[in-house]
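Got a structure for you, questions after.
Missing here is one protein chain; the remaining ones are kept as they sit in the complex.
To keep things simple, chains are lettered A, B and C as they appear, and every chain counts its residues starting from 1.
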Amino acid sequence: MNAPVRVARDYESGQEVRWCPGCGDYAILRAVQKTLAELDADPSNTVFVSGIGCAARLPYYLATYGFHTIHGRAPAIATGLKLANPELDVWLVTGDGDGLSIGAGHLLHLLRRNLNCQLLLFNNEAYGLTKGQYSPTSRIGTVTPSSPAGSVGDPVSACRFALGSGARFVARGIDTRIAELQATLSAAHAFPGTAFVEILQNCIVYNDGVFADFTERSVAAERQIHVVHGEPLRFGPDLNRGLILDRDAFALRAVSVGADGVPEQEVLVHDQTNRALATLLATMEGPDLPLAVGVLFAEEGPVFEVAVRDQVEERGHLPLSDLLRRTSTWKVSP
Amino acid sequence: MNAPVRVARDYESGQEVRWCPGCGDYAILRAVQKTLAELDADPSNTVFVSGIGCAARLPYYLATYGFHTIHGRAPAIATGLKLANPELDVWLVTGDGDGLSIGAGHLLHLLRRNLNCQLLLFNNEAYGLTKGQYSPTSRIGTVTPSSPAGSVGDPVSACRFALGSGARFVARGIDTRIAELQATLSAAHAFPGTAFVEILQNCIVYNDGVFADFTERSVAAERQIHVVHGEPLRFGPDLNRGLILDRDAFALRAVSVGADGVPEQEVLVHDQTNRALATLLATMEGPDLPLAVGVLFAEEGPVFEVAVRDQVEERGHLPLSDLLRRTSTWKVSP
Amino acid sequence: MRFRLRETTLQPPANLTPSTGGIVVRFAGDSGDGIQLSGMRLTMAAALGGKGVSTLPDFPAEIRAPAGTTYGVSAFQLRVGEGEVLTPGDTPDVLVAFNPASLKTNISDLDRNGLLVVDSGTFTARSLKKAGYDDNPLEADSLNGVRTLTPDITRHTIDAVKEFDLGQKGSLRCRNMWAVGLTLWLLDRDTSEAEHWIRNRFGDTPVGNANLAALKAGHAYGETTELPGLDLLQTREAPHDWAPGEYRTITGAEALAFGLAAAAERTGLDIVFCAYPITPASTLLHQLSAMRRRNVLTFQAEDEIGAACAAIGASYGGALGVTSSSGPGISLKAEALGLAVAVELPLVVVNSQRAGPSTGMPTKTEQADLLQALYGRHGEAPLVVLAPRSPSDCYTTAIEAAGIAIRHMTPVMILSDAFIASTSEPWRLPEPVISGSEAVEFRTDPEGFEPFARDPDTLARAWVKPGTPGLEHRIGGLEKSAGSGGISYDPDNHQIMNDARIAKVAQVACALPPAAAEGPEDASLCVVTWGSTFGVAREALAHCRATGTVAAHIHLRHLHPLPANLGDLLASYRRILVPEVNSGQLVRVLRDRFLVDAESLPKVTGKPFRVDELIGAIEARAKTVS
Partner (left out) sequence: MRFRLRETTLQPPANLTPSTGGIVVRFAGDSGDGIQLSGMRLTMAAALGGKGVSTLPDFPAEIRAPAGTTYGVSAFQLRVGEGEVLTPGDTPDVLVAFNPASLKTNISDLDRNGLLVVDSGTFTARSLKKAGYDDNPLEADSLNGVRTLTPDITRHTIDAVKEFDLGQKGSLRCRNMWAVGLTLWLLDRDTSEAEHWIRNRFGDTPVGNANLAALKAGHAYGETTELPGLDLLQTREAPHDWAPGEYRTITGAEALAFGLAAAAERTGLDIVFCAYPITPASTLLHQLSAMRRRNVLTFQAEDEIGAACAAIGASYGGALGVTSSSGPGISLKAEALGLAVAVELPLVVVNSQRAGPSTGMPTKTEQADLLQALYGRHGEAPLVVLAPRSPSDCYTTAIEAAGIAIRHMTPVMILSDAFIASTSEPWRLPEPVISGSEAVEFRTDPEGFEPFARDPDTLARAWVKPGTPGLEHRIGGLEKSAGSGGISYDPDNHQIMNDARIAKVAQVACALPPAAAEGPEDASLCVVTWGSTFGVAREALAHCRATGTVAAHIHLRHLHPLPANLGDLLASYRRILVPEVNSGQLVRVLRDRFLVDAESLPKVTGKPFRVDELIGAIEARAKTVS
């Protein structure tokens, strides 16, 4: 392979970036630009489609084609776009409000159809752009202007929702782990079908530190597990911890590995083609279990726009004048 | 307990039932009426809320309160209704199109909020009322007026979607198994929270026999497993088959039990509080695995309208005139 | 450099010879009785015989109601006449009722001098009860002396097809062909078209032969019982000279589908048709799906919002996005249409109007979405609105809508309706479409490119396909700087862009043919119509003129923008009457724009106007004017 001819800067649109200073979106933008450079993506063949929200401003900052659409509908717009031109490399950008509140229905159908695109869901557990109300991913009790006594109702787990919706590629990244995020974005790009990537993103204004429990540098190693297909599910500062299957409880358990713990070979090996395992990984929550990061699930299947186009190509294409005559006609002579 | 004072007939509204002759909806209507009788439900405190579709006509045929709303929005309407009056006993009726296509977003949020109601999703893998187009649950290749070359895109698995959406009660019934369906409806009614019940329903006009593979009397015993919490997962004409966990593949497997198979105690015992197990059960598909019927998952949690009302009751209720004065005021004297 | 459409080729013919006579036949029976099929056979037989014909199918709201119920009755009405038959007729002259339920629901419509044909074999105690009859109406004196034929069609059919061993059920399926045979006799038509069709459809099978036998037996029954031909009933009309050419019958939904396919062909664009099923719009989805064309993709979306958005995405991608719905589905698209207006992409929206509000009466017709089409979005969000006047006109309207959408980079809404979508008429096949004859040129030149710079003629911005090197840019629903397209909150810029969006749509009027009045120069009363009310108005006016009532007719195909000369034209009448199948919508627009005291003639019953209703209204007003 040749060395990439483009660098991250080449993907900057030059438009002034208008997120709040310190917002996690900056890091994600950088990761996207670097990934594009790494892929040597052709800007003129790349389209970023977004809904509405702080996250959804991303396309303005990229020197590719971009469509900042309406709230929650980016998946539907992208579907039409790919039907019109399956050759385009399409990225979707959405937020926890855009994608999981108003847009959840479209997201479900994008995922089950398996349109070939990458979908980045910036999850800050808040509605940033509208000034900080709780979102569908906010934890119970979140105090915001619309929930002064704390929010009510279980939050949506983004990755569990995606898996339940039939997504064929589900991954998770964090705004503070840019190198891993880039790797995940590359994997998403390589996947033929809808690649769903949840990115935990800190909203410094309305929800600062909501992920600190497992993103703070001091605890990151203990509280995050970076999963890799075919590798044992190990984590911790010295990879001294691992996940095993508690067969009776039908659940995952975090244990110490080695000398004072379970033997190495008992640690589960990550199998990204197993939806059941991916669902367990996706729903791990502290304090006993680490947060799973990386590609949780990937299983190829028929790609929507390819299947549609194939059907069309197989069709006979009668001249229109014949089509008009597929019923009885009669002639009136002059 | 006293013997029920009402019988199924008492729940008939007297309105002429206008489904196609032979439609599975008739059997479900009957099961609902019988369940209501069994529960001795007070018709004046019972409300059926539906969207649009053949299924959604059900409220007209019940002598309770009924609201036939708009396509896909019954969950949202029911949420407002319960907020206004949490005492009402609310049932939702939807179809695979109504609930999983246009209404999927609302359904997600109903489920995660855990409003106390029962939701019956009549799944006939078709849009009945609009004359037979494929629906989100139609299998790939389904030929309909809108998919003459066969439908494209993985179908939604209703129960997997519900589980992924955080539903706390997920069950499945079949229009041909009315006794079991009644038991499931009773369990749904007893559950404090949103009880999601998928009901496989034969559309005799547009999708006749689509479930025949496991509903035909001749194969039913072999191809259905009726799960009961705390009971071993056994099925077959003489309960001679059972489900075990294939620990390496992290998947369920159907095996023969007893003499020429695995020992009885290896058969998994159904634990309806385990979401991972429920997900595996929900997604079992032929020919190797039976269809799971009954209560797949049930785990209580905070009930939405109760939590909302509790917050409100905890509030101080200032006289309005004090509220108006929570900022500086000044007086102009005559 | 940009796409040009030769408008003039696309106008529907200006001159018509509306038939004011003819004969109206209605078949009515159970959904399973093959009513629609029978109707089509009569239609074809008439059309092939050089007659004009207009049809009105009427399906029950239920998918498949239990046999013999009144709410399960299916009907098909057709009117046959000389010249252009513009309406399916007010009241049937002949009613063929296949069972008691269909008699019950249809008898009140029958013309007092009409002929009733019933299959007396179906008037059993059980089916009478199902239909809600206490007494047998054929015996009781309840038919009020209507001329009635009561052949036992059931018996006759079974006898006729006995030899083909179809069993009871299969034999009864041929009843409709027996009735077609008899009706053809009554109409003085032969059975050759029907025979041909049966042969084509069933080949030389027992079913085919049985149907043929039934058809012939029915015809023979008329002949041998020496029933008088119904031409006696007809107002005598001069035979019509049809323009030479090849003809077929067509419904509005079919014509829209062909028109969209033709637009794809002409422009060289793919059409991505995005819809969610809904009555009555679904028919168009089905038609296009069945066409199996390489350049017309159909996409069944998860809902109407998704469908509208997918169509916008397709247009953004360089195809022509089309979205189609009815009633509730159109309401749901409001926000997405606003986006299309703001980003200035071409889009065709087909609204097959049905009776509202809310779910309303899904299978019934109405013209009550006009004001919504004009004003139903937040903010100032103008778009182009067209309405076809007849089934065949749907073809040209679809082509014209596509052309305007592309030329002006704007959404265009087509207001069809439940009536026009399902009624059919003879249609002279259009000139062959030349592939690429109106090919669209996308912008590819990066030199001086600005996404929101405007073409001075059309005021449209350039259409750029993503994938084009050097033209990378970002668009969205936020207000944009004129020219550059960057996000702008500048007050003056907002005014400029707002005015530009309005002017761009207004500009469409420049290329439109002037509105023209049909009728006597000296008329002081003018009837103004739009959409499917065309036919009934034109026919009513023909009647009026025949009886000496003077009135003119302006029919509007372009509802936004309106033709530039319309104000002047309207000013020349003392009285203006606007019949609409709504509570008065176009009339509001005319009053607002031209300050004319136009009067509304509203009708909201879920049915089109009847010719006699319009005649009455016109005559009443013509008197007071003159």
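Heads up, the rule we're going with is that a contact is a pair of C-beta atoms (placed from the backbone, for glycine too) under 8 Å apart; a residue touches a chain by one contact, two chains touch by 3 or more.
Nothing here was measured: the structure is a model prediction, and the numbers come from that model.
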Identify the visible chains that the left-out chain touches across the whole complex.
-> A, B, C
Check the options C:68, C:137, C:451 or C:606 and report the residue that touches the missing chain.
-> C:606
Among C:251, C:372 or C:549, which residue is in contact with the omitted chain in the full complex?
-> C:372
From B:218, B:265 or B:327, residue that would touch the chain that is not displayed | B:327
Full-complex contact with the absent chain, from C:180, C:381 or C:578 = C:381
Consider the whole complex, including the chain that is not shown, and state which of C:447, C:521 or C:592 touches that chain.
-> C:592
Taking the full complex into account, what residues of subunit B touch the chain not shown?
-> 13, 15, 43-45, 47, 49, 52, 59-60, 63-70, 73, 75-85, 87-88, 105-106, 108-109, 308, 312-313, 315-318, 320-321, 323-325, 327-334
Can you list, in ascending order, the subunit C residues touching the missing chain?
-> 61, 327-328, 330-332, 334-335, 338-339, 341-343, 353, 355-361, 363-364, 366, 368-369, 371-372, 374-381, 476-479, 489, 491-492, 494-495, 498-499, 501-502, 582-583, 588-589, 591-593, 595-597, 603-607
Pick out the residues on subunit A that sit against the missing chain.
-> 16, 18-21, 52, 54, 70-72, 97, 101-102, 104, 127-131, 133-134, 136, 145-149, 205
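As a working rule, only the chains that are shown with their structure count from here on.
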How many Å are there between the centre of subunit A and the centre of subunit B, using C-alpha atoms for each centre?
-> 29
Approximately how many whole Å separate the CA-defined centres of subunit B and subunit C?
-> 40
Contacts with two or more other chains occur in subunit B at residues 101-102, 104, 136, 149
Of all residues in subunit C, which are in touch with two or more distinct other chains?
-> 292, 302-303
